[in-house]
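Excluded from the complex is one protein chain; the other protein chains are retained at their positions.
Let's turn to subunit A:
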Amino acid sequence: MDTVILLTLTGLGLAALYFLVASGLSLVFGLADVLNFAHGLFLGVGAYGTWWAAGNLPGAGSDGFGFVVAVAFGVAAGTLVAVLVELVLIRPLYSRTIEQVLVTVGLSLAGVALLQATWGADARPFPRPEWTRQVTSILGAQVPNGGLLLIVAASLVLGAILAFLRWTRYGLIIRAGVENREMVTALGIDVRKAFTLVFAIGGAAAALAGALGSVYFGTVSPQQGGSLLIFAFIVVVIGGMGSVVGSAYAAVAVGLLQQFVNYYGTSGLGDICVVALLAVVLLLRPQGIAGKVATA
């Protein structure tokens, strides 16, 4: 029984990581029709920003409030990069899908190369609070605190995004824009501001995933963003483009499936099952769990 609880909670931790990356991807695609392959870069910037800040930024550190400051710095750096990417590279290319793919793929490769050139290709130990290295006993299962931290953070982010979409003017614009972007502009609204905002939200969530994912894994590496991005894309497709709630459901399904199959089957079989799940969803429900609606 305790194994099932452990697998469930570690699976949810993985799901939380996927959700943090996928929620922004999903909103960006749903609203702006941009397939952002550079989204993993925001994660990398968040992770390295936190790592750098913990060692160098005055007031920041690897424990206590200093660690909160370090994570805040990493998230701010990821958000800034996301906004700059939207303003400088994506904005001139709206409705030019092929060029967008080329630019974002190129940017993700260049970003990884830049991180490697600056801090080396090898994974580095990530400064993290002592309590995140420990475990908490839940119904007999020894659950890593880093995973629990991810679950709490992703739940808070999910709640914050849903509250934003439900209760704010820009949230309303984003929900409407996911349905019919053209009609939003025909009501006198400059939808491009919403694009920038969605990139900022997505960048912040991905950067937080980078920071907390590195806490969970204990290391930071330039390739981290790219490998997580593949599963995040799968989560977005299964959840339905533009649906934050759909991404949350899909992330839980993917995280749990991967964890259970990898444990009870053979290592790596979980990844194959996730791809099989993607294929089944595409065949039976191509619009994903929640379709192209930004649900609040």
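Here, a contact is a pair of C-beta atoms (placed from the backbone, for glycine too) under 8 Å apart; a residue touches a chain by one contact, two chains touch by 3 or more; residues count from 1.
Methods note: contacts and distances are computed from a predicted model.
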| task | Determine which name in "Sulfur relay protein TusD/DsrE", "Stage 0 sporulation protein KD", "Aspartyl/glutamyl-tRNA(Asn/Gln) amidotransferase subunit B" or "Branched-chain amino acid transport system ATP-binding protein" the UniProt entry assigns to the undisplayed chain of the complex. | result | "Branched-chain amino acid transport system ATP-binding protein"
| task | Based on the whole complex, identify which of A:V45, A:A60, A:V81 or A:A176 touches the chain you can't see. | result | A:A176
| query | Considering the whole complex, which of A:N56, A:T185 or A:S227 touches the chain not shown? | reply | A:T185
| message | Please output the residues of subunit A touching the missing chain, sorted low to high. | response | 95-96, 172-173, 175-176, 179-180, 182-191, 293-295
